[in-house]
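Omission of a single protein chain aside, the complex is shown with its protein chains in their original locations.
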Amino acid sequence: MSTHIKILKQVIQKYSSPMTLNYPSSIDKKRMYSQIPEGLRGFLERDEEKCVGCRACYMVCSGRATKIFDTADKRTVQVFHFRCTYCAHCEECCPEDAIKLTSKFELAVTDRNDPKAYVNTDLKMLSCKACNKPYLPEKMQKRVFERLSEKINPKVKGVVVEDYHKTEGFCPECKRVRGVLLDTHTKKHIWLEVV
Amino acid sequence: MGLIDRARIYSPWVYHLHCGGCNGCDIETLAALAPRFDVERFGIQLVASPRHADILLATGCVPKQFIPMVKRVYNQTPDPKVVVAIGGCACGGSLFYDEDPENYAILGSPDMLIPVDVYVPGCAPKPEQIINGVVQGILKLNEKATRRSK
Partner (left out) sequence: MVDHVFTILSIALIIPISLFLGVMYSFLIRKLSARFQWRVGPIVRMYGDLAPVIGSTRIWQPLYDILKLFGKDALIPSTAHKRLFTWSPYLSLFFSFAAVLFIPFPGLPLLSGTPYSLIIASYLLIASILFTILGPAASGSPWGAIGARREVELFLVAELSFVASLFVVAVTKGTLVISELAGFVGSIPMMLVTALAGITMFAAMLGKLHIKPFDMPEAECEIVAGPYTEYSGKLLGTYFLAKVFVLYNMVALFIAVFLPPLSSSVLWLPLYVVAALVLIFLLAVVHVLNPRYTIAKALMWYTKIIVPLVIVGFIAAFFLRVVA
């Protein structure tokens, strides 16, 4: 009986102020609309400017939500929200910081193919000069070159950049065939004074 | 709109159909029914028998052992009915299932067995999102009922 009285006291205390959120309606300003904790991992957003299509997110995706489709002139990087587990591995590993998990979470669709359930980024593909096969997004090649020239030892930079321009526009296969043209080819035994 | 059609929108009863998976979505579904989000405000009630239900809340991917039960629960629900798939597993298979390589134990998402009307993705979805999905389900239910009466 004493527990009943204890419960009754609590019941009466809170009678006039229920703890229910105001969720679907935003009119009542007195009560909270919805509770979004700090650091909530919601749907991801991809910055189309920054994304280079490097497939890093595809490699780490735990729910296999990220898929990559290559066609003749474009690469589509796609995230399917239905399969996404919000693990944020892609956000962690993205070399260009293009992927951000937002705090948006509202989504209810009636169709699997609803465009709202997908995040797509289209990238222009480069085709090989020799064999005409698509091999790399244009942006990625540019960005790889930029990174390379930033990080490389300044003493060998000239030779490497020259070599890069020699085989620019060839797919890895064709590049291998033309490898003998390069000054940095291992068989040429070019001795660079690297300290 | 007739009185019964209006009543259908006002009192959708949900049945919690757990098809497998990790229980995360079940916890969130029950949180949506609890005082913090209290769906009884809109007349939504959790019922214990599929025969009373209007909306089936399907959570989780379907293990192969569970196929007959899912089908049976779906058939036991009287028309008009709506299935709301809750969570990544119920929508697309998520971690547990992929076309290739095929899983020896898990069939995939429930929409391979029963027609799903509303998808609520998330791993696990927030209770708000579930409420949102159920509201979509209610609208769909009304649509189905009017189509049936014609």
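Details
Here the chain labels run A and B in written order, and each chain numbers its own residues starting at 1.
Rule of thumb we're sticking to: contacts are C-beta pairs under 8 Å (C-beta built on N, C-alpha and C of every residue); 3 or more make two chains touch, one makes a residue touch a chain.
Small disclaimer: the values here were computed from a predicted structure and weren't measured.
Shown chains touched by the missing chain in the whole complex: A, B. In the full complex, chain B touches the hidden chain at residues 3-11, 13, 34-36, 38, 40-43, 45-49, 51-52, 54, 76, 78-80, 135, 138, 145. Interface residues of chain A with the unshown chain, by the touch rule above, are 4, 7-8, 11, 14-15, 18-20, 22, 24-28.
Keep this in mind: only the chains that are shown with their structure count from here on.
Centroid to centroid, with C-alpha atoms defining each point, chain A and chain B lie 31 Å apart. Contact residues on chain B toward chain A in their complex (touch as defined above): 35-38, 41, 88, 91-95, 98, 111, 117-123, 125-126, 128-129, 131-133, 135-136, 140. Across the complex, chain B is touched by residues 18-21, 23-24, 34-35, 62-65, 80-86, 105-112, 117 of chain A.
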